[in-house]
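One chain of protein is taken out of this complex; the other chains stay put.
This part shows chain A:
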Amino acid sequence: MSLAKRIIPCLDVDGGRVVKGVQFVDIRDAGDPVEVAKRYNEQGADEITFLDITASHEGRETTIHMVEAIAEQVFIPLTVGGGIRKLEDIRNMLNAGADKVSINSAAITNPDFVREAAEKFGSQCIVIAIDAKKVSSEGEANKWEIFTHGGRKPTGIDAIEWAVKMTQLGAGEVLLTSMDKDGVKTGFDIELTRAISEAVDVPVIASGGVGNLQHLADGVTEGKADAVLAASIFHFGEHTVQEAKRHMQQQGIEVRL
C-alpha cells in the first residue's frame, strides 16, 4: 500500500474556452472546459488544473462560473491558477468549488501574501506556481531563476531558494514549470525538478515539456516529482490519461488505475 503518483491534465482557459499555445503563442482551441474536464475525469485523471489566462474582469467572472459548472459534475480535486492576487480571489475560487488555488506573480510582488493565504485557508489549498528558467551556462553549476510574464521577465530570484521560502511561508504544494521546456515536447527539465523536489518538504508537480508518455514516467523516477502535469498530449487525443497510467505502472510506478 502506498501513495499513488498523480497525473494532472492542465487546461489553459481563456474567456471560458480551453486553449493551448506553444510557449504562450500559437494558441489553438481545445474545447469546452466542462466537456474536457469530464472526459479527463472519466479517463482517471487524479486532479485537474485550470490556468486562467484571461486578462479581463469579465473573463474572470466567466472562469468562476466555469469552475462552478465543473465542480457540480467532476468529483476529483480541482486547482485554479492565474490572476490570484487577493484573499478575495482565493475565497471566490474556493466557493465556486476549487479545492486549491495556485499563486504565481502575486507571491513575487508580495511574498507575505502566501503566508496570509495559508493562514486563512490552510496550506492544503495553497499551491505556489514557479516558472523557472536555467540561467547558468554550459559547464557551470546549475542555476535557475524565476521568470514572470510567460518567461520574458527575469526577477533575479533563485528558483530553489524561492521554493524553500514559499513552502516555509505555508504553500502546501509546488507547481514547477520549466520555461525552457514548456511547449517544446522534449521532456521535463529533470535536473530542475529533482533539485526543487529534494529541497522542499511538500509535494512537487512537474510541468512543462511533456511530449510523450515516457516523459511523464521520467518526471517521477528521475525528477522525483510527486505528480506530473501535461496538457497537449491529452488535449489533442494523442494519449488518454489511462494510457499514461498504464505506461507508468509498467515501469513500477504506483498509480491509481
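Keep in mind that, in the parts below, a contact is a pair of C-beta atoms (placed from the backbone, for glycine too) under 8 Å apart; a residue touches a chain by one contact, two chains touch by 3 or more; residues count from 1.
Simple rule for what comes next: contacts and distances are computed from a predicted model.
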Out of "ABC transporter subunit", "Imidazole glycerol phosphate synthase subunit HisH", "RNA polymerase, sigma subunit, ECF family" or "Ethanolamine ammonia-lyase small subunit", the chain not pictured bears the UniProt name "Imidazole glycerol phosphate synthase subunit HisH"
Among A:N95, A:N142 or A:Q251, which one touches the chain that has been omitted from the display? A:N95
Which of these, A:L51, A:M66, A:C125 or A:A163, touches the one chain of the complex that we don't see? A:C125
Tell me where the left-out chain touches chain A, residue by residue. 1-6, 41, 46, 71-73, 75-77, 94-97, 99, 121-125, 172-173, 201-204, 226-227, 256
